[in-house]
Structures are given as C-alpha cells and as structure tokens.
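With one protein chain withheld, the remaining protein chains of the complex are depicted in position.
Just so it is clear, A, B and C label the chains in written order, and each chain counts residues from 1 on its own.
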Amino acid sequence: MLTKEQIAQRIAREIKDGQYINLGIGIPTLVANYIPSHLQVVLQSENGLLGIGPYPKQADMDPDLVNAGKETISMVRGSSLFDSAEAFAMIRGGHIDVAILGALELSENGDISNWKISSSLIKGVGGALDLVASNAKLFVAMRHCHKDGSSKLKKQCKFPVTGLRCVHKIFTDLGVFSILPEGGFKLVEKAPGVDLDEIRQKTEGRLVIKGEIPEMTGFAK
Amino acid sequence: MLTKEQIAQRIAREIKDGQYINLGIGIPTLVANYIPSHLQVVLQSENGLLGIGPYPKQADMDPDLVNAGKETISMVRGSSLFDSAEAFAMIRGGHIDVAILGALELSENGDISNWKISSSLIKGVGGALDLVASNAKLFVAMRHCHKDGSSKLKKQCKFPVTGLRCVHKIFTDLGVFSILPEGGFKLVEKAPGVDLDEIRQKTEGRLVIKGEIPEMTGFAK
Amino acid sequence: MINKKVANAAEAIQDIADESVLLLGGFGLCGIPEAAIQALLERNPKGLTCISNNAGVDDFGVGLLLKKRMVKKLIASYVGENEEFEKQYKAGELELELIPQGTLAERIRAGGAGIPAFFTPAGIGSQLAEGKEIREFDGRLYLLERWIKADFALIKAWKGDTAGNLIYRGTARNFNPLMAAAGKITIAEVEELVPAGELDPNQVHTPGIYVQRIFQGDHYEKRIEKTTISPE
Partner (left out) sequence: MINKKVANAAEAIQDIADESVLLLGGFGLCGIPEAAIQALLERNPKGLTCISNNAGVDDFGVGLLLKKRMVKKLIASYVGENEEFEKQYKAGELELELIPQGTLAERIRAGGAGIPAFFTPAGIGSQLAEGKEIREFDGRLYLLERWIKADFALIKAWKGDTAGNLIYRGTARNFNPLMAAAGKITIAEVEELVPAGELDPNQVHTPGIYVQRIFQGDHYEKRIEKTTISPE
C-alpha cells in the first residue's frame, strides 16, 4: 500500500515537459514536491496565479499570496497574476493540460464525485466542477477505499456526480488504473506488496486485469 | 442653420457633471471641445481608453495612443487603459452614461440607422450597434437632410436599422428634437434664423410643435 | 476626472439597507473588504443576500455578518471553513446557493459586462444542473447560466486613486475586479489612496468607471487562514 506521499510521487511521473497543471487540495498538492526539476512545468492556482512556488520562508510570508487551499505560497520567476474570471477562463477554455484532483468516488465509466452537500456535511463545490468539465487530462488521486472499507471505485457513483466520463487515470494506494472506453477500471500498475486479490476485493466496479501487471518501484525513502 | 461646430456646442450643454461619455466619429468628436471645464466628465474611447485628452502636441504624438477614429490623442490625468472586450463590457454593461453618435437616418419612434452595406458602399459597423444597444442615453448629431435634400428624420428608416427605439435626443443644423413615447419628433429648440416652416418641410416623419419654441442663443463666435 | 473619494467606510456604506444584495470580494480571507465589513457590522442591516466565494471564518470576513445574523441568503462556491454557517444552515435559518467557482466568477463577470446569459460546461451531469437548460454545441453539452448583479459591491484593492482606478496585489485580486463591474454601487477600499494621475494608466486593473465610492482603510489585519512555510 502506498502512502499519500508515494501516491503523489507516482503521479509526478506522469507529468510531461511544458505542461500547465492545476493541483487540487490534499494529495494533489503534494505532487508539486516530486516533479523532476529538469521538467519545465507551470502550476496554476485557480484563485489567480500561474507559477506557484514552494511554501515561503517564515520571513517572506505574504497574506496577499495564497493558493486555492488558502495556504501561504511563493511565486516562481516568470509568474503572472490575474482575477478569478481569467483563472477559470483558462480552465474552461482548455488551456490547462493536466488537472489532478481528489475524489469521493469514481464510476467505472469515468464519472467522478468530488463534492457532496447534505444536512450532515456542507463544504461546497469550489472549482472542482469547472476543472472536471475542462479539457484538461484528469488524474485522480485518492485512497482506494472509504474509512468504512467500502470501495471508492464503483459501478455507479452513490454521491452526486460532479462530472461525466471525464477521468483519465486513477492513482490509489493500491495501484494505477485507466478507464476503458467500454467501461471498467483497467489495472495498469500495482503498489509494492499488494496482491491482485486485494485489489479485486476492494474494487466494486468492473475491474480488468490483463497480462502481467508491473509493480511500482523506485520510491524515494 | 447651425454649423457642425455649433451643433457640437449645443450638445455639450446637455452634459452633466460626473458623466462617462462615448463620442462617435464626426460631429460627436467635436463635442469634446465645448464641454465646460468646471464639469468633471470622462470620455471613453471604445478601443480601450477612459480619459481621452486633447490632440497631442506634435512632439508628444504616440502611435500607440489613438482614439476610435484612429486619430492620435492624449490622455488626461486619472486615465485607464484596457482591452476591447473590457471596453465593450463597459458599454454593454450600462456603465457609459451618454453616447453621442452620428446617424444616416432616424425614424419617428426612435430607431436609428447608422451603417449600411451595399455593393456601392462598404464601410462596416464598428462599435455603433453595441453603443445603441447599451443603456447609455443616446444623443444623435447629424445634418437634418441628406445631400440630395431628402429628410433624415423619417417615418421609418429606409436604410438597415442599427437599433430599435433607442434615440433620446436629436441635434441637427435646424434644431433639437426629442422622441415622443407615442412616436414623433418633438421640436424642443430651433436654430437661430430658422423658421418653423423650413423644419416642417424638411422633416418627413411626424413632427410635433407645441407652444412657443425657443431659439438657441449664446454660441461662441 | 470624476472624484469618487468618500471620508471613510461608514460614509461609504451608509445607504446599505435591510434586504440589500451584496457582492463581497475576496478568496478565503485574502483580499476581503475588511473595513466595509466592520462598518456594516455597526450599521447592522438585516436580511442581506451575500454573494462571495467563501463565507469567511467564524470571527473574520463574511463570517462576522453571519454571526450577527445579518444574512438571509448566501451565494458562494465553498463554505467549508465556517461553523457558524453550518449551524444556521442546518437550523434552516439561512438559505444557501452553491455555485461552481468558475461559474460564479463568470456569472458575475457577465453581470458587469451586460451578458444576460451564457453557456458553460461546468456542472453538466451534476445536481447543480437540475432545472437548468442544457444545450449541445459542437457535440458537447453545456448549461445555460444567468448573470449576477447586486445593489452594492464591496471590494478591496491595494492602491487606488480618487478617480476610482484600482490596482490589486498578489492573489488578493481574485473576485474583486469582476465584482467591481457588477455592483450598482461599487464601494472600493484601498490600502493607499492617491490623487488621480498618480497611477500608471497602463497598470490599472479596475478602471475607475466601475467604482462609485472609494476610501482608504485605516488598518488592515489581512489575517492568514493557513500558515504554511518552508523550513529555513
């Protein structure tokens, strides 16, 4: 089973030179730490910044400079600042190449649920619906199961759907999955030490395992 | 009969303190020269400037600073620059208080024609359609008649219509007219030395003359 | 130039009445109209509709208005950081309209720009699409969304001039420029107010035409919601 950091590390390997990337809150934010330094990529913050840098040193902390998770951040050289309409024009207009988001659940045809509202839990929707509706390649980072042990990889989403048929690749603590055109989670890689039966058991939707499944290697300690 | 400059002078008397104004090409542009200096008003140029100043001195001429008529201009203190989408967002969004335009023809219910396209004359539409569709108070500055002597104040427009029921006040070389709610050009003031019969004769649409009609006075020589 | 300067926050907001609809700038606690909110607490109008990306926190930002029960309805994209909100909402004392952040931004931009409605892909397939018109363009589905306008927009900038021109700083820009254009009366507060002519026209973010009143705030707390630092 992968740790949160290892999931982030694994996703970072998907990043290609020259990409503009939006990182959601949670595991996606961690991905920034593992992007190889030889790649030229730009991280967007949907509250109005292209070019997120590392967290600032204590002395450089600036209340006028936060990311979409409201954390204090820094800017890299060559950054630009803009308003919220422009930030989402970029997203909606297909200018962001990759969006990495968390999710509550996924369905086997690529639908995603990443917000819910009920009398017992109200958080809001934020920018997730705009991101899943954009043309960005959508990577999902999440634990494979809910805390009660039930699978987050479903036949159909139980929670309200945020976007239809939009997920490209899924990175959980158990493995990497793609969505098959005809529906179904195709296992692409498995986490070190996880056996296929565990993945079968913890995947509620249609799971496709074909041929030899490589095991991930090379995680930083 | 008023000269072009006198029509502009007369319109300038309608300007109120605190207004944002868009001036069209031709007579409207001249209005700027006659706005009383104690009034705080701002002139918009729909190619991206709030705060048009006078024509520049020869030495200050800047090819990167032109008005909507492509003339070199200057900026007053407190100006701001923006792109064309923002310029028309201002217009369409109802932020401009007064638009002063030329016209080919007007109808007695306040329709305006200010562009035409035919095999013999192609100019284009520019920003006129956006201006007449805005919530700005629309003042029209034009000669009362075409060169062939036919009236520009019609029952119905012969040229293609640019905007419906949008004209507030009309300033010609013969007089000032408002549009009656039930339709009709109401004579408000007449030009010095013009008699009412001439106005009757040169107005094709319904003309309403009620009571004593004041004659304009006080033009700068 | 037209002079938009007023003396202070209290004067700026003096005609915000019960049942007013307000746009409030800011993202989280970043770039919020601190001084106007403070003055509003003193004036204490009731039954407000507040449109803001977030609900602030319990003791700062829009959260203060909620706590004082001045808000009837909240239109926002994310309200997760506010317990007072959750309490009132669960008790049925507060209406909530949740809007995807990009759609919220675009609806406000449309309000300022005179676009009564537009189509967006965000929300297709979700609960938020219920009751909305759906149309296909070039093989893809989109929702029809309406403009948002308000009686007042309360916004915060870094520098401003007496003509109402504004310059923002960092990510404190966020919703402020769009809201400036969508308020019938837009009240801008700035950290530094200069005479018209001192800002470079080429660097103005919000043209003065959108601002009806401007004042310089006294003291900005600029509270940080989440302090995250790199090791030295």
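Basically, contacts are C-beta pairs under 8 Å (C-beta built on N, C-alpha and C of every residue); 3 or more make two chains touch, one makes a residue touch a chain.
What you see is a predicted model; the values in this text were computed from it and never measured.
Engineer: Looking beyond the chains shown, say which of A:Gly78, A:Gly149 or A:Gly218 touches the absent one.
Structural biologist: Of these options, the touching residue for the absent chain is A:Gly78.
Engineer: Against the chain that's been left off, what residues of chain B make contact? List them.
Structural biologist: Residues 45-49, 54-58, 61-67, 69-73, 81-85, 87-89, 91-92, 111, 117, 119, 122-130, 133-134, 160-164 of chain B touch the chain that is not shown.
Engineer: What chain C residues would touch the chain not displayed?
Structural biologist: Touching the missing chain: residues 106, 110, 113-121, 135, 137-138, 140, 142, 146, 167-170, 202-203.
Engineer: Provide the residue numbers of chain A that touch the chain removed from this figure.
Structural biologist: Contacting residues on chain A, toward the hidden partner: 18, 20, 40-42, 44, 49-51, 75-82, 85-86, 88-96, 134.
By our rule, only the chains that are shown with their structure count from here on.
Engineer: Identify the chains in contact with chain B as well as chain C, in label order.
Structural biologist: For chain B paired with chain C, there are no chains in contact with each.
Engineer: Whose Cα centre is nearest the centre of all Cα atoms in view?
Structural biologist: Most central by this criterion: C.
Engineer: Could you put a whole-Å number on the gap between the CA centroids of chain B and chain C?
Structural biologist: 36
Engineer: Rounded to the nearest whole Å, what is the centre-to-centre distance of chain A and chain B, using the mean of the C-alpha atoms as each centre?
Structural biologist: So the centroids are 56 Å from each other.
Engineer: Got the chain C residues that touch at least 2 other chains?
Structural biologist: In chain C, residues 109 touch at least two other chains, as defined above.
Engineer: Which chain B residues touch at least two other chains?
Structural biologist: Correct list: empty.
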